[in-house]
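Take a look at chain A:
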Amino acid sequence: MNILTLIVFLPALGALLCLVVPRPHVRTVAVLFATLTFLVSLSLFGSFFGGAENAAGSFFGSSYGTLHNVERADWITGQRFAIEYFLGVDGLSLPLLILTTLVGLLACLASWNFDQWKINKGIRAYFILFLLLETGMLGVFVSLDFFLFYIFWEVMLLPMYFLIGVWGGPRREYAAIKFFLFTLAGSVLMLVALVAMYFYSDSAINSAMIAQGTPGGIESGYRDGAMLTHGTFDLIELAVNPAIQNHFNAASTVFLGIRFAPLMFMFLFIGFAIKLPCVPFHTWLPDAHVEAPTPISMILAGVLLKMGGYGFLRLCYPIFPAGALDWAFVLAVIGVVSILYGALCAMAQTDFKKLVAYSSVSHMGYVLLGIAVMTEAGFQGAMFQMIAHGISSPMCFFLVGVIYDRAHHREINRFGGLWLTMPRYGTMATIGFFASLGLPGLCGFIGEVWVLLGTFAAGSKFTWAYPMAILAASGVILTAGYILWLIRRVYLGREKEEYAGYSDASARETFILVPMAVLCIALGVLPMQTVFNYTNGTLDLMLQHIVGVIGMVS
Partner candidate 1 sequence: MNALAQANPWSAVPIGEHLFLFSPLIVLLCTMLAIVTCPIILGRGTRPVLAIASLGVIVAMIFAVQVAGEVPYGGTSGFSPGQDAGMLIADSLSSGFQIILLIFMSGVMWLWWIGSSESERNAPEFFILLLGSALGMLLMVSTTNVLMIVAGFELASLPSYALVGFDKRDRAGAEASLKYMIFGAVCAAVMLYGISLIYGIVGSFSFPVIAAYIQENLIFSGDRLVLIIALACFMVGIAFKIAAVPCHFWCPDAFEGAKVEVTTWLSVASKAAGLLLLARLVMLLCSAVPHDKVMFVLRALAWGIGIMAAVTCTVGNWCAYKQTSVKRLLAYSSIAHAGYMMMAAAVFIHPGVAGHQAGLTALLVYVIIYLFMNLGAFGVTAMVVWETGNDRIESFTGLMRRAPWLAVPMVICLMSLVGLPPLAGFLGKWWILLALGSFEVVHGGSQWYSFKTLGWSLVIITVLNTLLSLYYYMRVVVRMTLHDDGQPVVRASIRGLMLVNACAALLLVMFFLAGPLKEIAGRCAEGLYNPGAALSPATQPVATVGGEIE
Partner candidate 2 sequence: MMSIGLTEYLVVAAVLFGAGIFTMITKRNAIGILIGVELVLNSANVNLVAFDRYLERCRIDGQILALVVIVLAAAEAAIAVGICINLYKNLATVDVDTAAKLRG
């Protein structure tokens, strides 16, 4: 069996097993399968590691579309029609895949004390949904067939809805519905794009066959020997096939009278922007985060938000470079506004968790900005920021969860002096929040600096990039402001009577926090060895491709 298939469906298998094992063992099974998934995914990393080191140039291929561990088979076929079961990883998906399995495992461990939760009914359902959610998330990152991607994308919805809605806080119902509606709103637009892209590619292939006089089909853009005779859902093919790209990005191609590439780009963008989320679409996030139980917040922040960024990089940009060019300014503005607005909102919060939630909005703004400007450093930084945020943000949420478990409230102003009460926890919190702050030497810094420098470097293409970069850079002050203020109110100051008896982080909690803390530092100190080596090859080639297409059509 292909290793990717194994990775994706291991959690689902675990979910099945959870159905039948006796109730006390459900969590054991869940943790076991999360661990297994993580380990198996690490083996993938191993092969990449060797590959990236040994053959730096050839490993990522000479153009966008070099994949590894590919599995493809026809799934639904018909005349002029083929939906494939097509999995593969490249530099874009691999780190996110491993991040997912890791955060999944940690979140699973964070659920270990389920019985002590306020709502502790239905442990079986909880872990089944949890594992199904993990399958969905993993599937999104490895599917390279748009249809399959969409399916996995939607598969995540329902489990997440129930996980928030059933086991969440007081306003869980509202938050869950809001999450569901927002996400579905995004995905229906994606569905339109899905259908449209298929038929427009069909048109493109048809015309190309007629124009070239090759009734046997035209050559695939990246697979040797493969012939295309009709439209495709293959995300790589859609991006690299010259016939399709010409048709998609040409000014004369219209959809309902509107130019195709920018419109489809926007459709996809909104879908992913809701997930990311960036400012006009972000309002579901604070609610969902605040109401969700701690492990689910970790998943939300650590993985789900990354799907937005992944979507941009996998779909929007390589497939619709012309759209990317048209919307660059708007996207950059949205990114900058997200950074500043998210930070400002975070500053005004008195709910600990909400603050962290808004900080996510701010941090993901960097991702959007970095991608929007379309420079190497921007792409790399955005990618790094996703990974870094995927580690630091679950850590922060877990830190909130640890204290919430003890205090049963999250009012920042009521805390104080926790560092004295819980020294080990305090130390971890410092690392986590400083990573979030973007302190050099910790993971948050690299992404921010790369994005800022990348944005500035885009000045040669877009004159508006300078003010954007400067505005975004001013975000570092705000970030420092709200994080330090938070640390001061919660961790510093005199020890309070109210919290005096609190036990320090337990072994389990420490066990969850330490890997994240270690990664925070490792990513900050060795960005090349931990992330860039695996991502840059693909990202640079993708950018080359994008720039090439833009040059070609404009």
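The set was built so that all candidates are chains of the complex that A comes from, given by their letters.
Throughout what follows, a residue touches a chain if its C-beta (ideal position, glycine included) is under 8 Å from a C-beta of that chain, and two chains touch if they have at least 3 such contacts; residues count from 1.
Predicted model, so just to flag it, every value in this text is computed and none were measured.
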Direct contact with chain A in this complex, candidates 1 or 2: 1
Chain A to candidate 1 touching residues, read off their complex: 75-81, 83, 150-151, 154-155, 157-158, 162, 165-166, 172-173, 176-177, 180-181, 184-185, 188-189, 191-192, 195-196, 198-200, 202-203, 206-207, 209-210, 215, 229-231, 254-257
